[in-house]
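Structure in structure tokens, see below.
Every protein chain of the complex appears in place save one, which is left out.
Labels A and B are assigned to the chains in the order they are written; within every chain, residues are numbered from 1.
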Amino acid sequence: MSWMRDLFPINRSLSGDGNRNTLNYLRKLIPDMVIESFPCGNKVFDWTIPDEWNVVDAYIELADGTKIAEFKKNNLHLVGYSEPVNRVMEKSELIQHLHFLDDIPDAIPYVTSYYAREWGFCLTRAQFDSLGNGPFHVVIDSKFKTGEQGGLLNYGELYVPGFSTQEIMFSTYICHPSMANNELSGPVIATALAKHLAGVEHHYSYRFLFLPETIGSIAYLNENLQSLKSKLIAGWVLTCLGDRGNFSYIPSRLGNNYADKISLSVLDKLVPRYQKYTWLDRGSDERQYCSPGVDLPVCSITRSKYGTYKEYHTSADNLDFVSGASLFESYSLFVSIISAIESQRVPKISVLCEPQLGKRGLYPNLSVSGAYPIKVQNMVNVISYLDGAHTIDEISESCGIDRAEVVRLIQILHDRDLIMV
Amino acid sequence: MSWMRDLFPINRSLSGDGNRNTLNYLRKLIPDMVIESFPCGNKVFDWTIPDEWNVVDAYIELADGTKIAEFKKNNLHLVGYSEPVNRVMEKSELIQHLHFLDDIPDAIPYVTSYYAREWGFCLTRAQFDSLGNGPFHVVIDSKFKTGEQGGLLNYGELYVPGFSTQEIMFSTYICHPSMANNELSGPVIATALAKHLAGVEHHYSYRFLFLPETIGSIAYLNENLQSLKSKLIAGWVLTCLGDRGNFSYIPSRLGNNYADKISLSVLDKLVPRYQKYTWLDRGSDERQYCSPGVDLPVCSITRSKYGTYKEYHTSADNLDFVSGASLFESYSLFVSIISAIESQRVPKISVLCEPQLGKRGLYPNLSVSGAYPIKVQNMVNVISYLDGAHTIDEISESCGIDRAEVVRLIQILHDRDLIMV
Partner (left out) sequence: MSWMRDLFPINRSLSGDGNRNTLNYLRKLIPDMVIESFPCGNKVFDWTIPDEWNVVDAYIELADGTKIAEFKKNNLHLVGYSEPVNRVMEKSELIQHLHFLDDIPDAIPYVTSYYAREWGFCLTRAQFDSLGNGPFHVVIDSKFKTGEQGGLLNYGELYVPGFSTQEIMFSTYICHPSMANNELSGPVIATALAKHLAGVEHHYSYRFLFLPETIGSIAYLNENLQSLKSKLIAGWVLTCLGDRGNFSYIPSRLGNNYADKISLSVLDKLVPRYQKYTWLDRGSDERQYCSPGVDLPVCSITRSKYGTYKEYHTSADNLDFVSGASLFESYSLFVSIISAIESQRVPKISVLCEPQLGKRGLYPNLSVSGAYPIKVQNMVNVISYLDGAHTIDEISESCGIDRAEVVRLIQILHDRDLIMV
């Protein structure tokens, strides 16, 4: 919650200083994270990265000199990617650029226009009703920077190497201004998971991505798809993880990848009641990760899913809407997911034929009885299943040996460089 | 029927002027057809293309000067690929070269000897009985042309491009002299289907082949097997489609390719009663298309199958044996097959990740609400299944959208070059 409180006021968008400030803050918590960028204007698959956007100030000055919809008071007042305006205008013109909500009159809606030059303000219903008749002095002191001018789209990437080069991905997004559940819960839980991994032994490698949604994941995939295809075994989009609602599961497009399976098995085991959505209910970066031809093994677990609660994409999605207890519970669920993956890993022996255990002190040099001496029977049996296709649980069952003993024997082999990593 | 009447008198065989005349006639109906050739003498897989064969005249002159078994009256009188003869001979020699039928006394049988030099005449039983005792003047004014002398085996090929390079094949044969059901029904129905396709939108490409049976398909496969392997998704051998019998289905060798499936599903739906044969009952060019290692997705639908009716391979398989109604019904069945294939096509999006719909006017530029605006939800859902593995029916079911709406949305994407062809 304290990280969230610090990050809440920052104006995030697809790009700009707010995004860099957010990433810099996270880097203090997870120092191995690197802040990377793509130049604005780059073609990424079917898309073009839009120009970098920064805002100094924005407000509407009423006839009596009162300022309303001030960006400095709440960055949601300004439509994302608004172009600069500094002009007095009639009410008839202004209201075409105003957004408010009828159903939640005291909330400011969240509106953006990334790919078509527009401007606009978002207000509460009360603010809209009290506008008066104008004229209005509209001020938007914003600036666009093209790639040639140094404009960048930034993202954070943390790679936590394990024994294996096979990897697990957690992807979340950093493009939402002052809203809490959607989306600061994803970044803070990703950060907490990264800190957790620093303290535990883990076989797999882990990749954390803090990207602007849609264009960020598309730009990332544009550069890294082949690498992810060859190494990623499971991934999750982290979003909407701080509210007090039940957990929800949004499957991948085909619904049966390894991330789907782990998600369902952990949810079934740990969560008494959760909501199962379909692929048609998706809406975050699984849209890209699971698109045809990309087809990475990614799905999503949220609490209340984006779009299903009335505070969604409004100023009512604030720090009160989330709770430390909910965040901790979400964090714990993903820790369990990590444990489940780690415990189901499939180790592989690094030599062909049986290894010569005798020269490593693991086999009696004097052969006096049956095919295998009793004391090494378990070891050779475990070795015979280290084919990269049997999980530790399956080896335990196949050999009739306790799981803990299997792990102990594999550790011995690992210490002697007999386990492929 | 009028095409059939025009083509009926022409003397067709594996090669020769009759084949070229037949192809020239068809080319007037489907002008994009090209007339191709293989030189005689060429090795094609295990076979050698025999020399080109042409006939000026042939008959048997009786002792009293009467001519019988005149080629000019019915080209079936001459054994196909008969070598030249011009000689007076005794009855004992002649009758070794005569063929007639006991069970259909007024019919002339159809006999050929393509690969061993022979000569012979075919007559009705009555003609045979009235031969007298001779001597006989036997005249066969035929000529063989080797490849070096310019001898050719001709075939017609029509490629009708669709959006996709994946293709459907209809193969029929042009090597039978004056017989109607077997085989002019195949060529005229292939021609009608080609004309039909010219008038309708179609996703797939279509290939029509008019070949001499066996050696023609072998020679064609010898040059085009790899290309067909990579592009052909279904094919049919068209033969025996004009008689008044019920439909028959002859499966491919393994019985479960896409052509088999479409055939059965269309027949089950449209035809109250049809005969299912087995692979062991085959007998036309599916023999080559389905041979081990060739294994193209080809099967056959006929009316009365070759070899099952008594008029088969005799002069009784004439224009009375077929009917315009039967031909039209057969044509309609294949039109339904084409529709079924077209409706089950599996379109594929042409970009990785989601396409940027906004820049194409398909997505609101202003983002004001949920993950996807309601009005584009169907579009993005359909896109997410355009993976080249889901049929339009499956997409319709997966997305819960009417089939017609799915087609409409795909057409919109196609118009914007977002569908792979």
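The rule we apply is simple: a contact is a pair of C-beta atoms (placed from the backbone, for glycine too) under 8 Å apart; a residue touches a chain by one contact, two chains touch by 3 or more.
Everything numeric in this text was worked out from a predicted model, so none of it was measured.
**Q** May I ask which residue of B:Y25, B:W47 or B:Y159 touches the chain that does not appear here?
**A** If we include the chain that is not displayed, B:W47 is the one touching it.
**Q** Among the options A:L23, A:A107, A:L333 or A:I349, which residue touches the chain absent from this view?
**A** Answer from the full complex: A:I349 touches the omitted chain.
**Q** Decide which residue listed in A:D57, A:E148, A:D387 or A:D402 touches the omitted chain of the complex.
**A** Looking across A:D57, A:E148, A:D387 or A:D402, the contact with the absent chain belongs to A:D387.
**Q** Check each of B:V111, B:C299 or B:L362 against the chain that is not shown and name the one that touches it.
**A** B:V111
**Q** Spell out, residue by residue, where the missing chain touches chain A.
**A** 348-349, 351-356, 358-359, 365-372, 377, 380-381, 384-388, 398-400
**Q** Could you list which residues of chain B touch the chain missing from the display?
**A** Within chain B, the residues that touch the unshown chain are 45-48, 79-80, 99, 109, 111-116, 118, 120, 214, 217-218, 221-222, 225, 253, 279-280, 282-284, 287-288, 290-295, 306-307, 312-313.
Just so we're on the same page, only the chains that are shown with their structure count from here on.
**Q** On a C-alpha centroid basis, what's the spacing between chain A and chain B, in Å?
**A** Each chain reduced to its C-alpha mean, chain A and chain B end up 57 Å apart.
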